[in-house]
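Every protein chain but one is kept in place in this view of the complex.
Going by the order they are written in, the chains are A, B, C and D; count residues from 1 in each one.
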Amino acid sequence: MQTVETITPLPQSRLSGYVQKHSGQNPLRCYQCGKCNAGCPVAYAMDLGPRQVMRAVQLGLKDHVLSSNTIWVCLQCQVCSARCPMEIDIARVMESLRLLAILEGYPVPEKDIELFHRIFLEVVRRHGRLHELELGAMYNVRSGHLTANAGLLPQLLSRGKLSVLPTTIRDARAVREIFARAEAESRKAPAAES
Amino acid sequence: MQDKIRAKARELLETGTVDCVIGYERATDGLTARPVFIYGTAGVDRLVFDQTCVHNLSKFLLDRRDKRTAIVAKPCDSRAINLLINEGQLARDKVYIIGVVCQGMPEVSWNRVSKEPQERCQRCPQRVPVVYDYLVGEPVEALPVTFSDVEQMENAGPAERRGFWLEQFGRCIRCHACRQACPGCYCSECFVDQLDPTWVGIRKDVTDNEMWNTIRAFHLAGRCISCNECERVCPVSIPLSLLNRKLEKDVGEFFDFQAGIKAETVPPFATFKKDEHLKGVE
Amino acid sequence: MKQAESTGTLAGQKAFSYFPGCSLHSTAREYDVSARLSCEALGIELKELEGWACCGASSAHSTNELLAVSLPARDLKRAGEVGLPLVAACAMCFSRLKIASHELQNNDMRKLVQTVIGQEIQKTARVVHLLEVVDSRLDAIPVKKPLTELKVACYYGCLLVRPREKVAIDDAENPQLMDRLVRKLGAEPVAWAFKTECCGAGLPLARPDIVLKLCHRILAQARQAGADCIAVACPECHSNLDTHQEEIRARYGDDARVPVVYFTQLLGLALGLSVQQLHLDKHLTDPVPVLSSKGLA
Amino acid sequence: MAVGFEPRVVGFLCNWCSYAGADMAGTSRMSYPPNIRIIRVPCSGRVDPLFVVKAFQMGADGVLIAGCHPGDCHYTEGNYHMRRRFALLQPFLDYVGIEKERFRLEWVSASEGKRFTQVVTSFTEQLRQLGPRKDRELMAAKGVQRAV
Partner (left out) sequence: MARIGVFICHCGSNIAGSVDIARVLEAARKMPQVVYVEDNKYTCSDPGQASIRNAVKAHRLNRVVVAACSPRMHEKTFRKTVEQAGLNPFLLEIANIREQDSWVHSDDKERATEKAIEIVRLAVAKVARNYELYARQISLTKRALVIGGGISGIQAALDIANAGHEVVLVEREPTIGGRMAQLDKTFPTLDCSACILTPKMVELAQHNRVVLFTYAEVQSIKGFVGNFEVEVRQKARKVNHTTCTGCGTCWQKCPEKVPSEFDLGMGQRTAIYIPFPQAVPTKPVIDTEHCRYMKYQRFVASGEEDKKPPQCRVCEKLCPTGSIDWEEQDRVFTEKFGAIIVATGYQTFDASAYGEYGAGMYPDVISGLQLERLMCASGPTGGEVKRPSDGAHPKTVVFVSCVGSRDEAKCRPYCSKVCCMYMAKHAIMLREHDPEVQCYIFYIDIRAGGKAYEEFTRRAQEEYGAIYLRGRISKIYQEGKKLVVLGEDSLIGRPVELSADLVVLATGMEPSSGVVELAQKLNISYDTNQFLVEAHPKLRPVETQSDGIFLAGACVGPRDIPDSVAQGSAAAVKAAALFSQDYITTDPMTAMVDISRCTGCLLCTQVCPFKAISTQALRDGRVVASVNEGLCKGCGLCAAVCRSKAIDLRGFTNQQLFAEVTSLWQ
């Protein structure tokens, strides 16, 4: 996320409109009590806390939000949503912001997370189900963290916890088509230019 | 059917559960039916029930408010009874209802009986009385309510509608038979008969007739149980059901209410919702 | 679109379509095995859903909302055709399936999804979690070997209790479903505050630091509460909590090691099944010592 | 629309909000078409459908009922009841051919002189557009006799 010396609020921006439309949540309901930040297990690892994201959305600071690592680090654990005194589904807001960031091709500050998701889906796309060994291996190679979790490998294998060969479901083709169509369809989805 | 009714009537009179049974007997024309009050077991066999028993007898109960009475009631009649109970005109415990399942009554006159049931019966949703102490006949599925006739009228142009109704009202002879037949019209002094002020002109003018017919219909808004006796008895056959059913339709749509289905219920004009959105009202 | 068996009590339900989910076929095989065995013992028939596919997990809904609904939708449709309620063992699968069936109630979304999966969805199955099913016949559980003196920290994680209106099978702050079960099995559920704190979900590869930190908090709390083991109902929670305990000790110095087992394993144990049958010996943090110390293994 | 046609409008105004609103329009010297004749009622809920139908029978081109905004009723509930009554009566009259454009229910508070002028102006204009009622012609066409 780029540092911002001074900000120019754009309250009427399309951003909060998009959030409202896509997540069904009205950002203006937020009165910044901070309970979301307080309860978020990963707030410490975010450059903007959930509360600050909500604020930035209110003010229409689009780049500020979409280039933050927050939307990627968010675990979707839903604690913020469950405890929000204004019953705003903040996790849902995070989700819609992340999707927007992807749609509009914002640089991803959390490369590894994004990479993990991509590989995960590639594997599922291929077999219709996940193959954890494959996922782990591909991730380590492509992320460059060659040794990540490698230590666990022997133990897992010895306990028969990792199947060496993937199970591929009969009509994996159908699943592949689902992927293809879903990607095509969601590219049509409305973006929020501001 | 008839026998069951007679048997029940006899039992009720013998046990003294009631001291009068209101039902139907064969009319002097030997074909149609007419209302009858049976006070003793002797008369029980006069009771009949068949496709000619079209009248809504419920209104007769008003003359026996606090006497124990049994009545033969078709589904529409039973709704009327609920209405009267709801409006404090009858006490449920005074009335013993012999409900009869009804597949619809044909058009009956001295020289012919129609194949098809009467229009009103074709549109009637109830086949089984909504309230009864004793049921005659096998219960059957209720039908959906349809308002094709009303919708047709709604879709006509205003001028067309206006012309149609002016013609209809023009024919009205103000005999007030509709009122006499209607179980909902029990006012001791109807507004049309009042002189302080003279709500409706004495003269039989189309505009006064309109006043009469529209206000009477509106007084039945949310109350009409669509037995349609008014239309049946109208000597100049004004399609009064078209008026009543329009209101029935809107009451259903706006307030999700149907008159006479339950005895304990709050009629639409007795209540409101603070945040209800009614079309036509901003 | 109607939802089959959306009503009716679970208790009366004998047979279910079974959605194991990817992990239960590999890293979480012990969950699968123990679930099947103990259900059998309880007279619950699990029919694995023919040709099920991955629910997409967090990766799908992190990156493509439509995909996140379409993948489960396909499974829901299949289950709908079977006509039995669909029971998921994995909390992630459960959550995704449940949310999907919720989204499918919306007509526009359903139309969109139908074009994506290229099939029409007449009816979907009611989605339940294994924990609910077991709870529904709690009183009928024939406990053979009570787990006396075993102190259990019941860990529910996020996905079973949040979001409230779409998913939750119990209270989000202090759920009781699993505690009830554990008590029924003769063990003692400890009171602790981290029943529903997140374990780091799908980040162990990409951000191990986060997972380690969160798991450390949870393990430490469980230990403090005097738990002999932690019971879970989700393979992801399990692998996060179980597999990294050595690293955690290395990183944070304090020894917060606690064995992490599946509630189905405890259930099986109480039903008289053996440690080996239930794969209780397959965990990285070995629960067998503590179990045997209580005379349970 | 008839040339130079000036509709006659009967307005039932509740004493506490709308009648005061009409006064407000006067005290602040606003102006609106003089077609409306105002009848003061304590509450919009006092307006009996009889009065409305009577007005139309007498030949009114339009009838306006104005009351306090929902929630502001001086009698707490009157306008809510009127709202229901109107919701049924307007389509019903429209059904017997008295166009719904001729019958209005409006909320005008004591401070809304401006709003009152707008309501009356737009209503009057709408009625001008609508033109005079066609009853006479229609009756002639249908051969309906009128009592003398």
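Heads up, the rule we're going with is that contacts are C-beta pairs under 8 Å (C-beta built on N, C-alpha and C of every residue); 3 or more make two chains touch, one makes a residue touch a chain.
Source: prediction; values computed, not measured.
K.L.:
Indicate each shown chain that the hidden chain touches within the full complex.
P.N.:
Over the full assembly, the chain not pictured touches A, B, C, D.
K.L.:
Using the document's definition of touch, tell me which of C:W52, C:F194 or C:F263 contacts the absent chain.
P.N.:
C:F194
K.L.:
If the hidden chain were put back, which of C:Q114, C:Q224 or C:Q277 would touch it?
P.N.:
That would be C:Q224, which touches the missing chain.
K.L.:
Could you list which residues of subunit C touch the chain missing from the display?
P.N.:
So the residues of subunit C touching the unseen chain are 171-174, 191, 193-194, 221, 224.
K.L.:
Under the stated touch rule, tell me which residues of subunit D contact the chain that is not displayed.
P.N.:
Against the missing chain, subunit D presents residues 8, 10, 19-20, 22-23, 25-27, 29-32, 34, 37-43, 45-48, 50-51, 54-55, 58-60, 74-78, 81, 85, 117.
K.L.:
Where does subunit B touch the missing chain, residue by residue?
P.N.:
These residues of subunit B touch the chain that is not shown: 65-66, 87-89, 186-191, 194, 196-197, 199, 219, 266-267, 269-271.
The rule we apply is simple: only the chains that are shown with their structure count from here on.
K.L.:
Rounded to the nearest whole Å, what is the centre-to-centre distance of subunit A and subunit D, using the mean of the C-alpha atoms as each centre?
P.N.:
That pair's centroid distance is 58 Å.
K.L.:
For subunit A and subunit C, let me know how many angstrom lie between their CA-based centres, rounded off.
P.N.:
22
K.L.:
Can you list the residues of subunit C that touch 2 or more other chains?
P.N.:
Within subunit C, no residue contacts more than one other chain.
K.L.:
Please list all residues of subunit B that touch 2 or more other chains.
P.N.:
Counting only residues that touch two or more other chains, subunit B contributes none.
K.L.:
Give every residue of subunit B touching subunit D within the complex, in rising order.
P.N.:
Of all residues in subunit B, those touching subunit D are 153-154, 158-159, 161-167, 170, 191, 199, 203-208, 210-211, 214-215, 217-218, 221-222, 243, 246-247, 250-251, 254-255, 268-269, 272-274, 276, 278-282.
K.L.:
Going by the contact rule at the top, pick out the subunit D residues touching subunit B in the complex.
P.N.:
Residue list for subunit D touching subunit B: 49-50, 53-54, 57, 70-71, 77, 80-81, 83-100, 105-107, 134-135, 138-139, 141-142, 144-147.
K.L.:
Considering only the defined contacts, which subunit A positions touch subunit C in the complex?
P.N.:
Where subunit A meets subunit C, its residues are 41-42, 45, 73, 75-79, 81-82, 89, 91, 95, 98-99, 102, 110, 112-118, 120-121, 124, 128-133, 135-136, 139, 143, 145, 148-149, 152, 155-156, 159-163, 167, 169-171, 174-175, 177-179, 181-183, 185-186, 189.
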